[in-house]
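In this view, the complex is presented without one of its protein chains, the others remaining in place.
This part shows chain A:
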Amino acid sequence: MGTEESFYPSEEDIEKWMSRAFDMAREALQNGEVPVGCLLVYNQEVVGKGRNEVNETKNATRHAEMVALDQLQDWCRRSNLDVRCVCERTALYVTVEPCIMCAAALRLFKLPVVVFGCRNDRFGGCGSVLDVASADLPLTGNTFKCVSGHRAEEAVEMLKTFYRQENPNAPKPKTRKD
């Protein structure tokens, strides 16, 4: 157990939780939903598990990350834990780079680290369109670290498959390798 500053998921953590996120994404794809898997993990426990709820809520901001953050807050309430303390030691694992809005939301929750699969060339907020993750925005929470590229091609493939099926609401990736 390190201090706040040194909080960083281990290689095994990344492997394990990203694999779970990919399972979620694949499941979503099979159900005709946006294939994005998204987990918030605190202390080896999943405290938020979001799926894209844009269509059923008619609220275009209900991305998987936003849904997961709500669950984290509910989990803290139920567990009688302080959201701020939990967030300091929580990592987000997500198959696609969070968009600009979600990256800002993660800052506002003061999450220290985000692990993602492929880039999001249309909306990405962790460097692809803007780098909200590390921008100097003193009134918008904290910066966070990014670990990117984990099974990126697989994540892109799923999005492309989904696109061929329909729906314009998902992040549209380009097969770009960098």
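By our rule, contacts are C-beta pairs under 8 Å (C-beta built on N, C-alpha and C of every residue); 3 or more make two chains touch, one makes a residue touch a chain; residues count from 1.
To be clear about the criterion, contacts and distances are computed from a predicted model.
Between the listed names "CMP/dCMP-type deaminase domain-containing protein", "Cytochrome c domain-containing protein", "Ubiquitin-related modifier 1 homolog" or "cysteine desulfurase", the UniProt record for the complex's undisplayed chain reads "CMP/dCMP-type deaminase domain-containing protein". When you scan A:F109, A:F144 or A:F162 for touch with the missing chain, the hit is A:F109.
Considering A:M18, A:V34 or A:V54, the position touching the chain not shown turns out to be A:V54 (whole complex). Those residues of chain A that touch the chain absent from the view are 53-62, 66, 69-70, 73, 83, 99-101, 104-105, 108-109, 121-123, 125, 129-130, 132, 135, 137-141, 168-169.
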